[in-house]
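The complex is shown incomplete by one protein chain, all other protein chains being positioned as in the whole.
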Amino acid sequence: MNKIDSTTDLPALYHSMLRIRRAEEAIAMRYHEQEMRCPVHLCIGEEGIAAGVCANLAVEDVVYGNHRSHGHYLAKGGSLNTMIAEIYGKADGCCGGRGGSMHLIDNSAGFAAAVPIVGGTVPLAVGAGWAFKLKQQKNVSVVFFGDGCFEEGVLHEAMNFAALKKIPVLFICENNGMSVYTSLDQRQPGRPMTGIAKAHGLEVYSGDGNDVQEVARLTSEAVAKSRRGDGPQFLEFRTYRWLGHVGHEVDDDLGYRPDESVEFREARCPLKKAGAELIEKFGWGDDDFAALEKTVNQEVKAAFKFSSASPDPKPESRGDYSYA
Amino acid sequence: MNKIDSTTDLPALYHSMLRIRRAEEAIAMRYHEQEMRCPVHLCIGEEGIAAGVCANLAVEDVVYGNHRSHGHYLAKGGSLNTMIAEIYGKADGCCGGRGGSMHLIDNSAGFAAAVPIVGGTVPLAVGAGWAFKLKQQKNVSVVFFGDGCFEEGVLHEAMNFAALKKIPVLFICENNGMSVYTSLDQRQPGRPMTGIAKAHGLEVYSGDGNDVQEVARLTSEAVAKSRRGDGPQFLEFRTYRWLGHVGHEVDDDLGYRPDESVEFREARCPLKKAGAELIEKFGWGDDDFAALEKTVNQEVKAAFKFSSASPDPKPESRGDYSYA
Amino acid sequence: MHSDESGKNSQSREITYGQAILEALHQTMAVDPAVMVIGEGVADPKSIFKTTDGLVEKFGPDRVTEMPLAENGMTGVCIGLAMSGFRPVLVHQRIDFALLSMDQIINNAAKLHYVFNGQVTVPLVVRMLVGRGWGQGPQHAQSLQALFAHIPGLKVVMPTTPHDVKGMLISAIEDNNPVMFIEHRWLYNLKGDVPKEPYRVPLDRAVVAKSGKDLTVATYSHMTIEAIAAARVLAEYGVEIEVIDMRVARPMDMEPVLTSVKITGKLLVLDTGWASCGVSGEIVARVVESAFKYLSKPPLRITLPDHPAPTSQHLTDDYYPDAETVVNAVLSLLDDGEKLPAEEICQRVRRTSLRDIPNPAYVGPF
Partner (left out) sequence: MHSDESGKNSQSREITYGQAILEALHQTMAVDPAVMVIGEGVADPKSIFKTTDGLVEKFGPDRVTEMPLAENGMTGVCIGLAMSGFRPVLVHQRIDFALLSMDQIINNAAKLHYVFNGQVTVPLVVRMLVGRGWGQGPQHAQSLQALFAHIPGLKVVMPTTPHDVKGMLISAIEDNNPVMFIEHRWLYNLKGDVPKEPYRVPLDRAVVAKSGKDLTVATYSHMTIEAIAAARVLAEYGVEIEVIDMRVARPMDMEPVLTSVKITGKLLVLDTGWASCGVSGEIVARVVESAFKYLSKPPLRITLPDHPAPTSQHLTDDYYPDAETVVNAVLSLLDDGEKLPAEEICQRVRRTSLRDIPNPAYVGPF
């Protein structure tokens, strides 16, 4: 199984984050063309969590996502080509165009399902983890969700059952303090979410989601415990969403949250932080960054090319797969 | 507002419990006649909780119940006559025969609603408590539910919202260790439910539900806090259900729980415990007990009489009240 | 795993509907280790009215699992299991409880195969019991098949006979789609011939339960029993009604109904649930769309009255339609129905026991 060393494997983590960042930037740049005709919930600024968590997973481990899952999908090794094609509604999209940005799958990478009903995948991930346990496979199941999702009753049901059966499942709470434009304090009283998870009998961790090394380190510990049979783990990572809830634009003008200055964001940028570390501890220079940028940009470019070369799905196929 | 002193008001608490016990015994005795044609979930053995909690409530405070609510209803001052008539499906039943044992209401006593979907009334009680707060009434809303109900997601949603808005609501968890024939350890991991409630930001209490004075004392504290604006309170009381989950019979023969000896029950009998205290501290003698028994038995007898004198609801009225 | 035939060559004997369910579970679990049974009470001493009896002893608690009271979450857990190679059978003692899990059933189970372009399947069976009579009341006596039958991606079956319930449960478990398996509580003690060996009954076929040329009755589940009781007596008065047991509410097999209506020209539809946007209206609409010119009279629907189920036996007395309701409806549709002795016929189908129980042996609580 994968086991990342967050200290030595920083280049890989950085690569993973950069891939998400550049892919989403490319989406954002072209989104106004109104050719990606589906809502997109971008995770720019939050890449550290997806990258840090998924670096600890094997292909056979499964990941479940939510409405904001480009990062989860890519970090788990999902195909960028088929994701971009999916957002464009193309036949070669990972769902053949049936899903769009909010429904992602790549079975070959162990990315099981993202769907946009908040909380919808949480119990699915518990079921998948239970399946591992019943089959005596040493894999883990992972579900990403937001602070808003924590309010859904199904989370409580899922934590209770996971703790009861000691299921190898990681609950990853991406706490960006927002549900759409509604801040955490309008939805939850002032107490830590980890306290509730812990009270349910889960092992809990809390960390800075913008520090990919911290994410990777805490996850590595949690995955190890879950694999060896210690049951469900709950990891909360604080982070910050740069763009609007949905769509490609910065929405500072709406005035629903305090400080959106560029400096505020940059100070929290997971790439910037990791980049500084790469320079300092790994001796990276401009060339190294440029080389990586090139690789990533080529992949992104190729993905958009793949997508535009992909045919539209045939209208008459729209009824296929209604039933298995 | 009512404020009971659990030390000095034991006679009233005992009376409240005895009323529930004798009423349910009378139901149990006649249930085999198949004339009460609806499921009954008797709370014999668990009377201490209903009596101890409701003794602290004013008429204007509201109580919400569940499938096992004869005790809650009676302790809150609900009419015994209309409850028995309801169980018999009579026109003078508290629901005019529409509800049966699992649906109870007595608005004049502040018993708001019992319904049998597990968890169904929990958020209703939160809404009622919120209404008090919005109207700046110094009342509290109370909801009784079982250990099984704690597993429903709606409870988590209700606790979160109650804590967020500091709603004057008391969550009363009657922990009898059973959901139908399934023991707690098959449904929840080994951790206290109060831990979860506390992590949600509720004040929590845990007590012996078979000790009516303890119940009354803890509730008195909780009610006082809730009334003065401290928000939601969570009280867990351990107790023991004497009869089967549903129906009038002891079901020891099913062998789903360990010790059902008469001694085991008697040792936990809330009436017995309170009775001993009445003898010891209040100097009660046989006469006192006999007098109370007489009062209670007369009320019970009268209720069955009331019920049998009550007409059957008219079949042609069955469509009434489909809409307001 | 099972032979495709309908068990015709297998030895059969009389068992009840409930026993037939149990047998289907035992046989399916014995053959396929992916089959699991999950629900509140599946491993308790009452074992869902004995339909899961002995399973936990035989297959162990990993495969026969009690669950917390968490209908939505546990439905999601079962979907996750189903996506991971298992074939869970989730059980609700009352269909009313499944209302808590509509999100997982409709948003996820019904859609994942579709939206993921066939890359995922959800072989999940949800057994749900419909309560009736004896004080079940408004939250324990709903017959909510229409809510599920509205949703593409689901299959919705409602077997009537012991033979069908065994064969259809086996088919449902082997099916790669989410199957809503709706069992009417009043059928549980019904006896019938059931082959010992495993067999399949298809999940997309209606069947003629009794043939006749005078009028077509489309029905399913418990109402089939009432229809047959009515048909038997009516036959003695020269009225031959064709009773078609629809068996499946989605996908609906209209072929036998259309064939019959083309002969009889008259349609009566019976439902265990409410009318508005229900299964009965769907049947009427489809018949009208496809066999309009063959109809000599407007079709008639018999459903629950349009209000919640009251609890008191005095109020439920005529809430639930039965054979007598069927007789009256049939007579009203026949060209010379008024010439027949309605009261005499009704008398003969009228239940002598209390109307809030299927038979005198049936005593509460349950």
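As written, the chains take the letters A, B and C, and residue 1 is the first residue of each chain.
The rule is simple: a contact is a pair of C-beta atoms (placed from the backbone, for glycine too) under 8 Å apart; a residue touches a chain by one contact, two chains touch by 3 or more.
Because the structure is a prediction, the values reported are computed rather than measured.
S.K.: Which chains here touch the chain that is missing from view?
M.R.: In the entire complex, chains touched by the missing one are A, B, C.
S.K.: In the whole complex, not just what's shown, which of B:11, B:127 or B:177 touches the removed chain?
M.R.: Missing-chain contact among the listed residues: B:127.
S.K.: Looking at the whole complex, which of C:56, C:89 or C:252 touches the chain that is not displayed?
M.R.: C:252
S.K.: Which of these touches the unseen chain: B:61, B:157 or B:211?
M.R.: B:157
S.K.: Can you say which of A:62, A:75, A:102 or A:269 touches the chain missing from this structure?
M.R.: Spelled out, the listed residue whose C-beta touches the missing chain is A:102.
S.K.: Using the document's contact rule, name the residues of chain A that touch the chain not shown here.
M.R.: 34, 36-40, 89-90, 93, 95, 97-103, 115-120, 148-149, 151-153, 179-182, 186-188, 246-247, 254-256, 312-315, 317-319, 322
S.K.: List every residue of chain B that touches the chain not included in the displayed model.
M.R.: Interface residues of chain B facing the absent chain: 62, 95-96, 98-99, 103, 105, 107, 112-113, 115, 117, 120-132, 134-135, 141, 153-154, 156-158, 160-161, 164, 320-324.
S.K.: Please give every residue of chain C in contact with the chain that is not shown.
M.R.: 72, 96, 99-100, 102-103, 106-107, 110-111, 114-115, 137-139, 142, 144, 146-147, 149-153, 249-250, 252, 273-282, 284-286, 288-290, 292-293, 295, 297-301, 306-308, 310-311
Methods note: only the chains that are shown with their structure count from here on.
S.K.: In terms of CA centroid distance, which chain is the most far removed from chain C?
M.R.: Here the answer is chain A, farthest from chain C.
S.K.: Chain B to chain C: how many Å between their CA centres?
M.R.: 37
S.K.: Using the average of all C-alpha atoms in each chain as its centre, how far is it in Å between chain A and chain C?
M.R.: Between these chains, centre-to-centre, one finds 43 Å.
S.K.: From the mean C-alpha coordinate of chain A to that of chain B, what's the distance rounded to whole Å?
M.R.: Those two chain centres are 46 Å apart.
S.K.: In chain A, what residues contact two or more other chains?
M.R.: Residues 153-154, 156-157, 160, 164.
S.K.: List, in ascending order, every residue of chain C touching at least 2 other chains.
M.R.: Within chain C, the residues that touch at least two other chains are 67-68, 70, 72-73.
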